[in-house]
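Some notes on the structure that comes next.
Missing here: one protein chain of the complex. Every other protein chain is in place.
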Amino acid sequence: MFDHPKPRRRQLALTRREFLRRSAMTGIALPTAAAILAACGSSSEEGGGETGAGGLKLASPDNPITLPINNDNPPIDDGLDAEDGPLRIFAYDDYIWKKVLNGFTERTGADIEYTVFDTPEEMVAKLLSNGPDFDLVVTITIENAGKLATGKLIQPFNKSYLPNVEDQLWPELPDFFDVGHQYTLPYTIYSTGIAWRNDLVSDDIAAMDNPWDVFWDTRFAGQAHLLNGARDTLSVGLLRNGYDPSESDPAILEQVKQQMLEGADSMNWKYDHVDYTELSTSQWQIHNAWSGSMGYYQYYLPKGVDITAISYAWPPTTPSKKKGLIAQDLFAIPTGAAHPVLAHQMINYMYEADVALQNYTYESYQPPINSFDETTAVEQGYLPESLAHTIITPETMALGVSQLELEPAVNQLYQEIYQEITGGA
Amino acid sequence: MSAEAVGTDSTPRRFLGWLMNPWARARFLWVIGLAYIAWTLLPVAIAVAFSFNAGKSQTAWQGFSLTRWYLDDVSSVWQDDSLRTALLQSLKLSGLSVLIAVPIGIAFGLAIDRWRGRTSRGANMVMLFSFITPEIAVAVALFLYFTQLATVIGLGLKAQVFGLSMYEMAYPVIIVQARLLSIGKEYEEAAMDLGASQMQALRRVLLPLLTPAIVASVGIVFATSIDNFVISQRLSIGASTQTVPILIYSSARTAPLPSLNALATITLFASTLMIAVAGLALRSASRRDRGGVAATAKIGLPVAGG
Partner (left out) sequence: MRSKLGRGGYRLQLFWPAFAAPATVWLLAFFVVPFFVIMAIAFGGLDPVFLTPDPRYDPLDWQFGSFANVLSHLFVRESIYQQAFLRTLAYVTLASIGCLLIGYPVAYFMARHAGRFKTAFLVAFIAPFWMSYMMRMFAWVNLLQEEGYVNRILVNIGLLQSPRLWLQGKPSTVVFGLIYGYVPFMILPLYAMLDRIDRSTLEAARDLGAGQIQTFRRITLPLSRQAIFAGCMIVTLPMFGDYYTQTLLASTRGTSMFGNLIVSSLESSLVNTGASLVLVMIALLMIPMVFYLRSAARARELVA
């Protein structure tokens, strides 16, 4: 009835914290983050690099990072038997299809426990406090990958358990944040753009000069929703002004913050990503949404409304060519997980062509695998022609920008701005 | 209100006339009383009614269906995992809270009443503080405690039980203290004068007299635990530790299916049942102890003259 045993993860945290306190007490000047990481046994990375203040190396497409593999956080051994289970998955709500999960259970005999989180920040906080309670985290984001790996909260893969990945993974997929996919593997890729009900909104947002302006258009007050989470919410303001979604200049952030405050007040934004459940009561007309949600919508539209009532604009592919986000949701295995072999098997299972397609037909978030392409979705009837452009190709991928890892102090600033914009609602 | 504006015989005017009757002070208050009861209970009644809605809507009545959201539909309480889990979790949590909070609360209430001194007054103060501190403060304190200090326990059912039972403890204490005030010390003192030991006096005189308080405590702790939200949410760790109020909170604004209403109705029924049982037991217990002879006879000592 009560919770699972808590293995060695606790000791790691204590060690790091103890080190900090001991160093403070003995009067050693508190080292930079880089020195702390060095003390914990990490090796230095390749490439010169962009370093934020404090010595933390930040990954970017111009500055790819190979994450270190440490002795006290090794991958699991080869050739182990799968554990009995249950496999404990930590993910966004309903992010893997129940049928696919059941298929895994049938195949391996292991039950699946599915725990939900709402935002990347919540995910990180839970991993910090209860990492070993989970075996597989389904959505690490790019900006968290480096921190979590260097902080030894996730463990490196043993690729011998992942033969499907070898065959299927897109070679062109960016991996600057984890060169060689040592700690993370993509589950889905998607873009973040603007979805709208074309039966309620007559504007052609895709043709607008700055599609992001629509979130400040008071005609849609109370009917425009943003994604929740500090990074996603702020990126709307940043991209609207042509800035990078990982902008760190406080002056620019302040300016964007003011705009977003005005917007929040006049537009009465809601912040969520459960957009589809509100479709049946048409509680929004415009939604800052992920491309993967588009196919999902067909299950939730009210009677009489067809999936063709939904339109999606991704600014880089519109005439205006304004910047837009591209993202990958990554698999990772927490350090100290009780069922790592099962976790590896689950990842391998998800990379199987049939399974991935089956999952796609329900989730409509696209797996970046060779057996799946844009024609599959439309020809097999999973996506209407009008939304075919939501499928990502290597060409479109190159047009997008990713949310990159931020320096801790800048991250803090983002959180504070986000709290101010949402008012804690 | 002029006659021209309203019309001599229109309904509003007649109603007002009825109300403003000089003997009608009571009528005005009756209207208020009934209106209040309707205002307070009708929304819940409607929510319960919609759990029997034949369709999916929360706002449009689409016909009556007894079992759609309770048993039949794929999303019904019986078939939807998350709803069933929430119900079980609510029952588990309240059951365990009762098992812990009532005994130690009763014991504490007794002790504070009988044991005078600075320590006991201090302990009582702390207990009272736990009762009046806003729940969010207690919840945050517990959350930080279990995630930073008592990480051996961590968040989850254990934490929920510990936190909630602490928070609920004040109810039995207060109830028992009130009851002790009305019982007074005579029975116990009489028993001890007649040779009973402290323990015997307690077990065979005081405890039976406290039965109404104990029963009331069980009922109240159960009913409030099953509805607890702030503490149990803060200490929860995902779907398996979600209780019914947590589920309602996270789904309420997203156009949920009537199965949520069904779930809420079930817990409403459970707590009503508990309170009813407690109330009835209280009635019969207080009727029983309306005779001091009964209490003395319980000691097993001969009644005077025997």
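Order of writing sets the chain letters: A and B. Residues in each chain are counted from 1.
The rule we apply is simple: a contact is a pair of C-beta atoms (placed from the backbone, for glycine too) under 8 Å apart; a residue touches a chain by one contact, two chains touch by 3 or more.
On a predicted model such as this, the values are computed, not experimentally measured, just so you know.
Seen in the complete assembly, the chain not on display touches A, B. When the whole complex is considered, the residue among B:Leu83, B:Val98, B:Leu155 or B:Val230 that touches the unshown chain is B:Val230. Listed by residue number, the positions of subunit B touching the unshown chain are 25-26, 29-30, 32-33, 36-37, 39-41, 43-44, 46-47, 50, 58-60, 100, 103-105, 107-108, 110-112, 114-117, 119-120, 123, 125-130, 132-138, 140-145, 148-149, 162-163, 165-166, 169, 173, 181, 185, 189, 198-199, 223-224, 226-227, 229-230, 244-245, 248-249, 252-253, 260, 264, 267-268, 271-272, 274-275.
Mapped onto subunit A, contacts with the missing chain fall at residues 17, 20-21, 30, 33, 36, 54, 56, 119, 121-122, 124-125, 128, 147, 150-151, 222, 230, 264-265, 268, 270, 281, 408, 411-412, 415-416, 418-425.
Here is the rule we go by: only the chains that are shown with their structure count from here on.
Those residues of subunit B that touch subunit A in the shared complex are 56, 92, 147, 151-152, 154-158, 237-240, 254-255. Here subunit A touches subunit B in the complex through residues 1-3, 6, 10, 90, 113-117, 126, 129-130, 133, 274, 277-278, 280-281, 283, going by the rule given at the top.
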